[in-house]
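The complex is shown incomplete by one protein chain, all other protein chains being positioned as in the whole.
On to chain A.
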Amino acid sequence: WRGSMVAFRPKDKASVFVSNSVTQIEKRGYPAGCPHVNGFKVDNWKQNLRVIYQCFVWSGSAETRKRKAKSCVCHMCGAHLNRLHSCLYCVFFGCFTKKHIHEHAKNKRHNLAIDLLYGGIYCFVCQDYIYDKEMEQIAKEEQRKAWKLQGEKYSTWEPTKRELELLRHNPKRRKMTTNCTIGLRGLINLGNTCFMNCIVQALTHTPLLRDFFLSDRHKCEMQSNSCLVCEMSQLFQEFYSGHRSPHIPFRLLHLVWTHARHLAGYEQQDAHEFLIAALDVLHRHCKDDNGKKANNPNNCNCIIDQIFTGGLQSDVTCQVCHGVSTTIDPFWDISLDLPGSSTPFWPLSPGGDGSTLNGESHLSGATTLTDCLRRFTRPEHLGSGAKIKCSGCHSYQESTKQLTMKKLPIVACFHLKRFEHSAKLRRKIITYVSFPLELDMTPFMASSKENRMNGQYQQSVDVFNDNKYSLFAVVNHQGTLESGHYTTFIRQHMDQWFKCDDAIITKASNKDVLDSEGYLLFYHKQFLEYE
């Protein structure tokens, strides 16, 4: 087989088997392709090739997929895997692993075959996969068509000849390694705009959001220049540009204020309020990404909803008939009351003192984020002054209300309610709340509550309901209600933390982050799954 010489018959349309050395000389004119495809490129070869791609390689629809699965088997051994190849000259499928396609190529002198998994074309003379320009072009078009059928609008980037030339002449490259500043940048304070800067830092370091914008996934359909999503995209470009001087986010401020008028012009700005307003504007502007939006407002699948939107379940239980009325509301953040506010924090549940949950006494240690979440999801007796009309009893009854998480967002944002604005007092609650690096939300899920009510106290490890989250950004407020300053800790490269104080970015330790007061806590789901 290798190195064997066979007489050359010029009239023979099929290719010639030659020794490797001759092949090398011939290949010099064809860096990625080979001359042996010329025998194939006759008559209606383009259409034939297209048909092969459409039927046997990239099946765009369910029927073509089924047909491919059923018909693509090795004609010699019946295997449907083993790197199945199709001969380009005749209808023959053979597996590569057991060399059945090689046998066919040798016997019939059909020197080209196509890999049915990835569409690569194999030349048995060159004994390698080859990339012929014209055939590659057809392959790309067919692949794009099939992907489009599956709803995938984007294809991988490959450099053109001109781009390759440019890149070869410019060998300097920046790559994101663990000790690299790329992705980090300071932000100029535009006049007490640290409330905006701290949120921008958190958003630009949200992994999924970063990946979305760096993959250039936003295709803008807004007519004017006032798309906030475009500005966000621009922001990521600025952060990854490698510039060391801080960025001036004046356009961002202008856009947010023009689109969220209720926010602009207040002397005192709250970072949490800015976050919600920014997400709202981004969500509205993202709508234009998906053609379906205009007709179907309940089915928003924009990146903001995919990342930030969760479902909060509220169960109201009638104390008389025990009928439960359930509603589910979407949320972008969870606002948690703190001890020290006017509303009592302890006990965590009615009638109990909550002090011996998990064997820990709340009196001994600091309040934890878990404590706040337990309080948030506790059953709350609504009292005789707030009777709810029960559809079971057909009258007003006392009831208890309980909140649980129906669906967790990919990024969970916890807002510690440190700013108290009641009728009598305005103050900042500085109670230290300890929060973990890793958080398991399982106990607060609606499904967990159902399990508890059904008597299943043992929480088996459910592989498919992973509720583990990792902390990746912490927004802190220093100072008083009247005059204060926001900073953000963000996580980069798994275990490195950085402090973002407007224009100044410095390295921080785990301890710095976990010892900080905490105002907005951003957690990212550890494992993502397809929907």
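Operating definition for what follows: contacts are C-beta pairs under 8 Å (C-beta built on N, C-alpha and C of every residue); 3 or more make two chains touch, one makes a residue touch a chain; residues count from 1.
Keep this in mind: contacts and distances are computed from a predicted model.
Of the candidates "Sodium/potassium-transporting ATPase subunit alpha", "SKP1 component dimerisation domain-containing protein", "Protein YIPF" or "Ataxin-7-like protein 3", the chain left out of this view carries the UniProt protein name "Ataxin-7-like protein 3". Only one residue from A:44, A:177 or A:223 touches the chain missing from this view: A:177.
Checked against the full complex, the one of A:233, A:317, A:492 or A:516 touching the unshown chain is A:492.
The omitted chain makes contact with just one of the residues A:284, A:381 or A:427: A:284. Annotation for chain A: contacts to the undisplayed chain at residues 31-32, 70, 73, 78-81, 83, 115, 117-118, 120, 129-131, 158-159, 164, 167-168, 171-177, 179-182, 184, 186, 188-193, 205, 207-208, 211-212, 214-215, 217, 242, 244-246, 248, 250-251, 253-254, 257-258, 260-268, 270, 273, 276-277, 280, 283-284, 297-301, 305-306, 309, 329-332, 407, 421, 426, 463-464, 470, 472, 481-484, 491-494, 498, 503-507, 524-531.
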